[in-house]
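One protein chain is absent from this view; the other protein chains keep their places.
Note that the chains are named A and B in the order they appear, and that numbering of residues resets to 1 at the start of each chain.
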Amino acid sequence: MAAKKFTIDDVKHIAQLANLVLSDEQLQKIAEQLSSVIGYMSKIQALDTKGVVETSQVTGLENVFREDVVDEKRMLSQESALSNAKNTHSGYFVVDAVLEE
Amino acid sequence: MLLDKTISELAAGLRKKEFSSVDIVTECYDAIEKHGKELNAFITVIDNTTALTYAQKKDNERTENTSPLHGIPFVLKDAYITQRIRTTSASNVLKNYIPQYNATVYQKLLDAGAILIGKMNMDAWGHGGSTENTDFGPAKNPWDTTRVAGGSSGGPAIAIAARMSAFAIGEDTGGSIRNPAAWCNITGLKVTYGRVSRYGTIAYASSFDTVGPMARTAEDCALLLELVAGQDPYDATSSPHKVPKYTQKLTGNIEGIKVGIPKEFFGQGLDSEIKKSIDIAAKKFESMGAKLIELSMPMFDYGLPVYYLIGPSETSSNLARYDGIRYGQGRNQFTPETMRRIMIGTYALSAGYYDAYYKKAQQARTLFIKEYEKALSSCDVLLMPVNPTPPTKIGELMSDPLANLLADVYTTSQNPVGVPSLALPCGFTTTNLPIGMQLVGKMFSEDLLLNIGYAYQQETDWHKRKPGILESP
Partner (left out) sequence: MVTYKTIVGMEIHVELKTKSKMFCGCKNDPFHAPKPNIYTCPVCLGLPGALPVPNKKAVEWTIMLGLALGSEISLFSKFDRKNYFYPDLPKGYQISQYDQPIARGGKIVIASEAKQSFSPRHPELVSGSKIASSSRFNLIGTSRNDGKTIRIHRVHLEEDTGKLIHSTVNGKKVSLIDFNRSGVPLVEIVTEPDINSSEEAKAFLKKLHQIIRYLDISDADMEKGSMRLEPNISVKIMSLRINAKQSFSPRHPELVSGSKIASSSSTPRNDDESELPSYKVEVKNINSFNFVKKAIDYEVGRQIEILEAGETPVQETRGWEEKKGVTLPQRRKEAAHDYRYFPEPDIPPMRVTKDQISELRTKIPELPDVKLARFIKNYQLKPEDAARLTDEVELANFFEKCASQLSIINSKLSIQSLANWIINKKVDYTKASPEELIKVITATKQVKQVDEVELTRVIDQIIAANPQPVAEYKKGKTGIIMFFVGQVKRELKGRGDAVSIRKILQEQLK
């Protein structure tokens, strides 16, 4: 895969997926930086990985579960759960109206 | 100074009542008062009256059965969740966050009677190797305050070097304990992935993150690891592997130990003074009975891409919870470096690019695992550098995003594989800047690494040197 040159539109799309709001200036800068960094990281394409299974965990562990019991001591009081929120109302977290659904 | 002693020396002294916890903690706060602002290692300093009152309490409670850590002051990288004590991950996103629970590692230390005196400066979210990617001002290297302390666990390393704390818990995802340990002349242990519970550690890269001790000696690290290691029901990736009594395995004897020297790690790009110091250390190992073995690890060039594709991918997901609704400020408060990493990760996981980047990196990871297995089958430990250069000038790395990433070249392959590594002081440059090296072992070989470190530290005194800043009034 040839080194990709990131356009403003590319970056806008990624930023939208990442829930980041960037100014045009930031977008421009990041486009250049991504081109550079991803360009460097793209050297990985040269590696022959035919038939190689991905590793997503190195523990080798399997079947780690918890029993179906209520863990009272970890449960937070309502006050504690809300304690760091900027906006609360009658025990709820509050955000500006979400239009869908 | 009391804080020149090892933890076990402090513990012994406390038991014999040669000095008190209050004495030790007072020394910490004196150092903080003298050098705190200048070095900028702390984000939150625990109120000293609170700490001293607590120290007094510990002195009163001490028995012959209390832990050696009882009454010993420590600091935490500000990535560790501490109930009721502000935790920021060095980011403005969490500048006012007061957690509602304790990290497992913190709880263990509290239960042992240790005394928290500060939450430490770091590269925000672990994103960095110099403690400059922080919203709380760059931290300074106590050996040269125009230079960086390393990162991302810079604050903890500074505190130990500058005698503001007896020990610290740092966090290593791609060198974040080893890098500042080497640049500040202290000892730091990147543990085997899963050795210590990650519950309550603000996540960077979930499959790379490790929780580890930082202190002045390998022996201290052994003592700390004994306490904090072990399976945690709150962390499904924590290992059920038995926790040995690491301190009891410190024989100081490394006769017959095979030390592998992978040639790719000593090639172009490594500062000559660092190379020289590690050569001398290797010869030291030889003189202690170890055998040096040259070998090749040709995957070397792919270490950075593997790390910098998987790490940001996981971080882009781990940082998604910071939406400002339940806690924290908005996402526009992320630093440019953090935004970059989020974007890189989002891109690498996105439709059409997943196979070429994320999947490819995870396949390369498998090859790295095989390579380390092969290398470690012909030797017991691998000797590698930690940093390619001595501590950089403040601002130098931050000015070039790619150069910033490339500085991690020696410490980014161990985390994807999961193997442990001990960073040890092994010399100084002609300008009196610290040089460190790392010993990498098989999974769960911390006992071996710590013993080699301990043995080395019986024969050398690099780790005992103190930064000049401490001599000044």
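Basically, a contact is a pair of C-beta atoms (placed from the backbone, for glycine too) under 8 Å apart; a residue touches a chain by one contact, two chains touch by 3 or more.
Since we're looking at a predicted model, the values are computed, not measured.
Colleague: Spell out the interface residues on chain B facing the chain that's missing from view.
Modeller: 80-81, 87, 89, 94, 97, 99-101, 103, 198-203, 205-207, 233-237, 313-314, 316-317, 319-323, 325-327, 346, 349-351, 354, 358
Colleague: In the complete complex, which positions of chain A touch the hidden chain?
Modeller: Within chain A, the residues that touch the unshown chain are 13, 16-17, 19, 56-57, 59, 61-72, 74-78, 81-82, 89-101.
Quick note on the criterion: only the chains that are shown with their structure count from here on.
Colleague: With centres defined as the mean C-alpha position, give me the chain A-chain B separation in Å.
Modeller: That gives a centre separation of 24 Å.
Colleague: Note which residues of chain B are touching chain A in the complex, please.
Modeller: 96-98, 100-101, 193-194, 207, 233-234, 236-237, 239-240, 301-302, 304-306, 308-309, 316, 320, 323-328, 331-332, 334, 336, 339-340, 342-344, 346-347, 350, 356-357, 359-367, 369, 401-402, 405, 416-418
Colleague: Any idea which chain A residues touch chain B in the complex?
Modeller: Those residues of chain A that touch chain B are 1, 11, 14-15, 17-22, 26, 29-30, 33-34, 36-38, 40-45, 47, 49, 52-59, 61, 64, 66, 74, 76, 80-81, 83-86, 93, 95.
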